[in-house]
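With one protein chain removed, the remaining protein chains of the complex are shown where they sit.
A and B label the chains in the order they appear, each numbered from 1.
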Amino acid sequence: MNFEPVIGLEIHVQLKTKSKMFCGCNNNSEEAEPNTNVCPVCLGMPGVLPMINKEAVRFSLMVGIALGGKINCNSHFDRKNYFYPDLPKGYQISQYKCPLISGGVVEITCPLEKEKQLGKTTTYQKQIKIKRIHLEEDAGKLIHPEGADYSLVDLNRAGTPLLEIVTEPVIRSPQEASIFLKELRSIMRYLNVSNADMEKGHLRCDANVSLREEGTEILGTKTEVKNMNSFRAVEKALAYEIKRQEELLEKGKKIVQETRGWDETSEKTISQRSKEEENDYRYFPEPDLPPLEIDQRWIKEIKAKLPETSLQRRERFETEYKLNQELLKALIADKALGDYFEEVISELKEWIKDIEIKEDSARDGFVSGEKSKALAKMISQAASLIVSELIRLLNEAKVNIANCKISPENFAELITIIYQGEISQGAAKEVLGEMFKHGSDPSHIIDERGLAQINDPRSLRKIVNEVIEENTGPVSDYKSGKMQALGFLVGKVMQKSKGKANPEIVNELLRELLS
Amino acid sequence: MALSAKQLKHLSRLARLKLTDKDTAIFQKQLSEILGYVDQLQKLDTDKVEPTSQVTGLVNIMRKDSIDQSLPRKEALKNAPEQLEGFFKVKSVFD
Partner (left out) sequence: MTIPEIHKEFHTKKTTALELVQRAIEVIEKKEKNLGAFISLDIEAALKAAEKVDERIEKGEELGILEGIPFALKDNIMMKDKNVTCGSKILEDFVAPYDATVVERLKKAGAIVIGRTNMDEFAMGSSTETSFFKKTRNPHDFNRVPGGSSGGSAVAVASGEVVFGLGSDTAGSVRQPAAFCGVVGLKPTYGTVSRYGLVAMASSLDQIGPLARNIIDTVLVQSVIQGADERDATCVSDERNNPVYDLESIQNLGVKDLKIGIPKEYFTKGLDKRIAEKIGEAVELLKKQGAQVILVSLPHTEYAIATYYILCPAEVSANLERYDGIRYGYSAAVDSDEETKNLFDVYFKSREKGFGNEVKRRILLGTYVLSEGYYNAYYLKAQKVRTLIAEDFKKVFRQVDILVTPTTPTLPFKLGEKLDDPLQMYLSDVCTVPASLAGVPALSLPCGIVYENGKKLPVGIQLIADYFKESLLFQVGYAIEKLQK
């Protein structure tokens, strides 16, 4: 029997509004002490009332529009009733009957398995259909100290706006699930409505998993898989669950409909049957909140102001900056990095504007009309340096671009220095490393370390002549046609100048003097 | 509409409300009587009637996304039956 997995995902995304969903408490509790971003409303004290955060609704509509879903213009909130210590009111204000958005689609690109690859086609496109998207409030956090007979409740997170996104059961592999989640994260970041960091809990995912016989429409019994805290965990947990169900079905056993939690340590899904017992949520419309009637004008306004999607940015970067595929991929994958890149470009543009036309500069020179050419070259250089060097530095130090010590201003300055040939490529790497560590100015570093490249032909001529005198053998080799000897001589000049000589100028000088 | 003891037990669990045997017997009788009384609504034909969730007719009441003052933690925990290092302390959620 050949089984195919049928997977549907239920994703919760924390929206990064300034204040919470139904009260004015600070929505960012990352650095906060427990129970310090709380008020009578989100504590569920007697007598309090919720008030809808308009920005959370706007963010939700942005997501709905971006995913091509249908905005349900008549929407309202419902109470979902159950008892748990992290749920202060004993009910969650959510949406059951009339979610804000129905439908929508997320397109993903997945790698084809080797055996399915045909010629240059190594990937396939898939449309992940969205069933519904609705708005609700988050519960607090529970901490379970090891071995203790008690749990601790922190309600800082209680009341954070959550967007719940439910997909149709169209996902067919753990890999598709993981790619989908990554694309969803990218969308959230490009819309700037959530940082969608799975590790920080901004994006949470539960999965419904069942198997069905290939070729049939009859769905098998599904289990719900929870507690997957990273993309990797999602892949592993789903793979495990699919295998577990496969093995049971092949033995002729039945799948029990239940909730299973992913255990990272044992790498298994474990039955959590007891929690599922009798959860009749008794949904009814929230009497404290008048319904929403989303008007077309607001939707049009949001649509018009929707931030650039990753696809749009990719196209723009390609056209405006003429970057190659590899550079594009890296700069699009991380929106914050792309933002940084554009800040650097903005600094470069400022610099170019101010530069005076120099008459006798060392390089191609900034003669009038050449400014745009120079800018293009520097942009290209910046992109390369970011993708090849900066990303490496960030990954090694496990630092986010948001916390990078190199200001776009300083980075841009470095690029101008490199472009003007003031330092060699090798020295540039060293300077960048130093800037990354301390956030210092590139010119300071160059001065301190004496990394300035020697570009002045007069000083170089002296060293070149010395080398010519000291290396008669290679000189005559070159003169007799052995091109490699030139390289050797350049090397000697570099040695003598302690690496500071501008190799291109040295090359020219040698040719000149030996011709 | 009579309420069975089994139904009552289910309700008591859902509502996290313990009932003594004495209470169960009395409530069963009283609630059955009340349910019997409210059943008269079935006499009315309401097929074409819209339900009223809100009498005000208000819509789109929302607030600006701005940060207000929170409660000092001492106030927030002031009435807590049990607390520990700034947290509410509860019996373990795992049995």
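Going forward, a contact is a pair of C-beta atoms (placed from the backbone, for glycine too) under 8 Å apart; a residue touches a chain by one contact, two chains touch by 3 or more.
Please read these numbers as outputs of a predicted model, since none were measured by experiment.
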item: Touch partners, limited to displayed chains, of the chain removed from view; value: A, B
item: Residue of A:25, A:65, A:133 or A:153 in touch with the missing chain, whole complex considered; value: A:153
item: Given A:247, A:280, A:350 or A:470, the one touching the chain that is not displayed; value: A:280
item: Residue, one of A:17, A:36, A:81 or A:453, that touches the chain absent here; value: A:81
item: Residues belonging to subunit A that touch the chain removed from view; value: 40, 43-52, 79, 81, 83, 85, 88-91, 153, 155, 280, 282-284, 287-290
item: Hidden partner chain, residues of subunit B it touches; value: 3, 7-8, 11-12, 14-20, 23, 27, 30-31, 33-35, 37-42, 44, 46, 49-56, 58, 61, 63, 71, 75-76, 78-82, 88, 90-93, 95
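Quick note on the criterion: only the chains that are shown with their structure count from here on.
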item: Computed distance of Cα centres, subunit B from subunit A, in Å; value: 42
item: Residues of subunit A that touch subunit B when the two form their complex; value: 17-19, 23-26, 33-40, 43, 51-57, 76, 83-85, 142-144, 148-155, 274, 278, 280, 282, 285, 287, 289-293
item: Contact footprint of subunit A on subunit B as seen in their complex; value: 10, 13-14, 16, 53-54, 56, 58-71, 73, 76-77, 82, 84-95
